[in-house]
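Missing here is one protein chain; the remaining ones are kept as they sit in the complex.
Think of it as A and B in the order they're written, each chain with its own count starting at 1.
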Amino acid sequence: MIFSILIYGSPTNSLSVESAYRFTKTALAAGHTIHRVFFYGESVYAASSLSVTPRDEVDCFQAWKELAETHDLDVVVCIAAALKRGVLDPPEAKRHEKLAYNLAPPFSLSGLGQLTDAALTSDRLITFGSA
Amino acid sequence: MRTLHTINQAPSNSQLWSSCLAALLPEDTLLLIENGVLGGTQAHRFAAVPNSVLIYALTPDLQTRGIAEQLAPNVIAVSDETFVQLACEHQKVVSWF
Partner (left out) sequence: MQQKKLLIILSRAPYGNAHSKDALDIALTAAAFEQEVALLFCEDACSILLNSQQPEKTGQKNLASICSALPMYDIETLYVEQRALKENGINASDLILPVLEVDQAAIASLIRESDIVLRF
């Protein structure tokens, strides 16, 4: 089965990022394919390399980074949602004359077209969202 | 056309629960996840749901909240692996949040 995952909840104020991680990891272990993971809305914060997680808490950025690198996942962050929330890669930081960038591989910025493609290409699109 | 519905909010979010339960068709399945598992301890919540609808609750989320032993008789605890399987067995997944 080919899955794509849509994440739509804050990493710090919802369980969406964590639930999506568990599902993705489990699906991969069961031999399924993950076509794309699309971070939308508040979930874009999960892709920021500047977050500092307390030692006794799960570092969701690190967890997703390792999972994505291990399995060569296409972890896409919605560019519009990311920019307005201050999650930028080097080209966007330069383009908008911002002080720094905080988004790096394996994460990449892209538009909702990638979500549409994921919806069309995958057998299942699963959303993990929050208020 | 079987749909797997997931709900992740506690039942005090009555508007969400009412809309979700009203959308369940006899061939569908409901999976409680995250805080949605809190709704799994009271069978009466599902009184209006067609009898043929299977109701599951995700074990890690139940254990997190200390209610794995409190499930209503008509709610079955399932693993993350089963969640993935259910997603495969149903034509689509609708997430209620």
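Here, a residue touches a chain if its C-beta (ideal position, glycine included) is under 8 Å from a C-beta of that chain, and two chains touch if they have at least 3 such contacts.
Since we're looking at a predicted model, the values are computed, not measured.
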Take the complete complex as the reference. Which residues in chain A touch the chain that isn't displayed?
6, 8, 40-42, 80-81, 111-113, 115-117, 119-121, 125, 127, 129, 131
Hidden partner chain, residues of chain B it touches:
1, 3, 15-16, 19, 22-25, 91-92, 94-97
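Following the convention adopted for this analysis, only the chains that are shown with their structure count from here on.
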Chain centre separation (chain A, chain B; CA means) in Å
25
In the complex with chain B, residue positions of chain A that touch it
1, 3, 8-9, 15-16, 19, 22-23, 26-27, 30, 32, 124-131
Considering only the defined contacts, which chain B positions touch chain A in the complex?
8-9, 33-35, 60, 80-81, 83-85, 87-88, 92-93, 95, 97
